[in-house]
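Okay, here's the structure, questions in a sec.
Missing here is one protein chain; the remaining ones are kept as they sit in the complex.
We just call them A, B and C in the order they show up, numbering each chain from 1.
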Amino acid sequence: MSTEAHGDSHFLQHHYDTPAQQFNAAKLGMWLFLAQELLFFGGLFVAYGVFRSWYPQAWVVGSHLLDYRMGALNTAVLLLSSFTAVMAVRSAQTGNQKATGNFLLATIALAGVFMVVKYFEYAHKFEVGFLPGSHFAPHGVGLAEIVEAARESGVNGVPYHLRTFFGLYFVMTGVHGLHVLIGMFVMGWMWNRNRKGEFSTRYSTPVEMTALYWHLVDIIWIFLFPLLYLID
Amino acid sequence: MTTEPLASHSPSSPDDGEVHHHVASARRHVIVLLALLGFTALTVGAYTINLGEWNLVAAVVISTLKAALVVWFFMELKDDVAFNRLVFLGAVIFIGLFMAYTMNDTRHRNRVDAYNGARVDPRSGEFAGGTAAGIVAQGGELGPLPVIAAESDGEAAHE
Amino acid sequence: MNQFSQLPPQMSTFAPDVDWMYLFLFWLSVASFVAIVAVMVYFVFKYRRRPGVEAVPTGHGNTALELAWTFLPLIVLAFLFHEGFRVYVQESVPPENTVDIHVTGKQWSWEFTHSNGITETNEAKIPVHTPVRLIMSSSDVLHSFFVPDFRIKRDVVPGMYTTLWFEATALSTPERPVRVFCAEYCGALQGSTNGNDRNTNHSTMMADLHIIPQEEYATFLREGGGPPAECADAVDVNVCWGQYIYAHNGCSACHEINGEAGGHGPNWMGVFGEEIALEGGGSVTADDAYIKRSILDPSADVVSGFGNIMPPYRLRDQEIDAVIAFMRSLNAQ
Partner (left out) sequence: MTVEAEAEAAIPADPHHIPEGADYITHEHGLKSWLTTVDHKRIGVMYLISILLAFFAGGVFALILRTELLTPGKTIMEADTYNEMFTLHGAIMVFLFIIPSIPAALGNFFLPIMIGAKDVAFPKLNLASLYIYWIGAIFTLIAIVAGHIDTGWTFYTPYSMRGDNSAVWMTIGVFILGFSSILTGLNFIATVHKMRSPGMHWRRLPLFIWGIYATAVIQVLATPVLAITLLLLATEKIVGIGIFDPALGGDPVLFQHFFWFYSHPAVYIMILPGMAIVSEVIACFSRRKVFGYMFIAMSSVALALLGFLVWGHHMFVSGQSEYATMVFSALTFLVAIPSGVKIFNWLATLYQGSISLESPMLYSLAFIALFTIGGLTGLFLGTLSTDIHLHDTYFVVAHFHYVMVGGTVFGFLSGLHYWWPKITGRLYDERWARVAFVLVFIGFNVTFFSQFILGSRGMPRRYYSYLDQFQPLHMTSSGGAYIIGVGFVVMAIMFAKSLKSGAKAGRNPWGSAGYEWPHPHNFAEQPVFTRGPYDYHLATERELFTGTDEEWDAHMAKKGEA
């Protein structure tokens, strides 16, 4: 119990002895949280694997109905945001308050770009009736797109389970999108705390934990992109 | 570690109770970012040249490499304690288990008995009860390609 | 032995193997349990706390002992797995040339369709000493086809086929048919008031298997089924047969025949030939054609005031005629 450490370390909570202990506990806690996040998304990937192996034609045609250029753009955007997030952490660790704030803002902005692109993708699918499961009712341009996609992927007909593909597409990207939104919110909060000068070279834990979370969101997308958009 | 020169170690003693970060250089982060973007381009490239069966393998392998880069460098598992690595690895292993065992079932449901688990009764060609009426109506997994003539109606109805 | 273990009668070729395993496990368990509890009670008594007697410190344990009781049980467990799996494989792989019967589970009845196209509901004729394969599916929720006397069970799943096979080893009597239970929970009608009757909920979703001689089954396949034996002396065979179907095929779960209100379906008394209002407007005359349609495709014209809850019933034309005759006879009362 080092009371002198408490004296000038307002960030140190009372049940910890040292800043290092507090940091290590926080980091372990965060990794455990990320582990549960992985398992959470893992369930979706298992469902994906099962139905992809059962209905390969639906998956190929469904994939051709997604615009891989938009997906690739979003991948690049998220990778870039991961970079700005890691730079925010670096700035916080080296005590550069201004750079920390700017990098956090850049990350939020890139996340925003991701969501805007996502919005356009969703809007189009809603428009032409590529809806999940029981609501799947393509019409107009959508029908033409299906004919085109079926021809491209060499499938002779409309796979019944396209609706399942879009069911999973919306759940997987939707749950991921929700995580992006939560990430934007948390980073905004961090930006505010940074503005108030709560972080220093001795204490930048919250920024680091937020960045860890953000990288995980990025990793999920790294897998979602080829699995959904790039199937031949 | 070959990447050691890129990182600068904090010189102070490790047991003074303070947090000692391995602050990595900005240069390393840029290199990792470029590698990630490169891999993305590679994935898209592999998609445009058709690899057939190997497409899935290529996609998953490249994605895993990308994820590994993020985890190892951006999330700094490289410099983290062994237990945190174990936590991450454990989560991945358990997802693998979940997937392996579930698909062990879903891919083998009709091995012992041709009828067992078959979605269509092979003798009568009849769909099992309780399936989507739509599948039955369409006479199988594949429905006919839609008639494009309906397009103009659909558009009109929508605008 | 069997009365001690409380197992049901052995009516299939699998039963002796399963029971042998059951009894082996039973005595293994009894022996293990008695040994463990005896040691525990003995220690508790022998080393009970007494003044002046201290516990002996544990020391560092005994690795050899630990390894022994970690790995020795594996031998027994491997044997259990092997024996259980051996019988399971037999149960999973039907022989060639089985007699096939299609089974459909639905809330809350079992339909058996024989190879001659005849469908029996909640009862089925089964030839003795013959491998029979059931090809099963469900038209609504999960059910499970469970025959304790045969020691077999398999879920009946909508959207896919599952199979079971067995060979019955003895004839059944009319008083004690081989009973089929539903072992996978499948619910009850909300607000149900007659939960004590057959085929109104999960716990009453039963069927009777009548194990008959092979020649009798062959005759049945060739010539088809007629009215039940109990209707042979009836004044009007068709009315009697219709009443039999009403009682045995699950109609009575929802349809009353006393002319009073209540029940989940329209009351049958006095309905035949009447003009009835339909759900969603319009009306129809309850004639032969309408009754037939509402048995085969109940969702087509639902009577006003009732939900679209009736599953389709696969009855043959003669059976439908019998049901209509029965309904007509109710008007006369």
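Going forward, contacts are C-beta pairs under 8 Å (C-beta built on N, C-alpha and C of every residue); 3 or more make two chains touch, one makes a residue touch a chain.
No experiment lies behind these values; they were computed from the predicted model shown.
Considering the entire complex, the omitted chain makes contact with A, B, C.
Annotation: of A:W59, A:F83, A:F130 or A:Y160, A:Y160 touches the absent chain (contact as defined above).
The missing chain, though absent from the display, is touched by one residue of C:P131, C:P158 or C:P311; that residue is C:P158. For subunit C, the residues in touch with the chain missing from this view are 5-8, 14, 17-18, 21-22, 25, 28-29, 32-33, 36-37, 39-40, 43-44, 47-50, 53-58, 61-62, 65-66, 69-70, 73-74, 77-78, 80-81, 83-89, 91-92, 140-142, 144, 146, 148-149, 151-155, 157-160, 162, 179, 181-193, 195-196, 200-204.
Across the interface with the omitted chain, subunit A contributes residues 1, 6-7, 10, 13-15, 17, 21, 24-25, 28-29, 32-33, 35-44, 46-47, 50-51, 55, 132-135, 160-161, 163-164, 167-168, 170-171, 175.
As for the chain not pictured, it touches subunit B at residues 83, 90-91, 94, 97-98, 101-102, 104-113, 116-117, 130-133, 135.
Note that in this section only the chains that are shown with their structure count from here on.
Subunit B has its Cα centroid 13 Å from the Cα centroid of subunit A. Those residues of subunit C whose C-beta lies close enough to touch subunit B in the complex are 89, 92-94, 104, 106, 135, 137-140, 157-163. Note for the complex: subunit B touches subunit A at residues 17-21, 23-24, 26, 29-30, 32-33, 36-37, 40, 43-44, 46-47, 50-52, 55-56, 59-60, 62-63, 66-67, 70-71, 74-75, 80-81, 83-84, 87-88, 90-92, 94-95, 98-99, 102-103, 106-107, 132, 134-135, 138, 140-148, 150-151, 154-155, 157-158.
For subunit B in complex with subunit C, the touching residues are 109, 112-113, 115-119, 121, 128-131.
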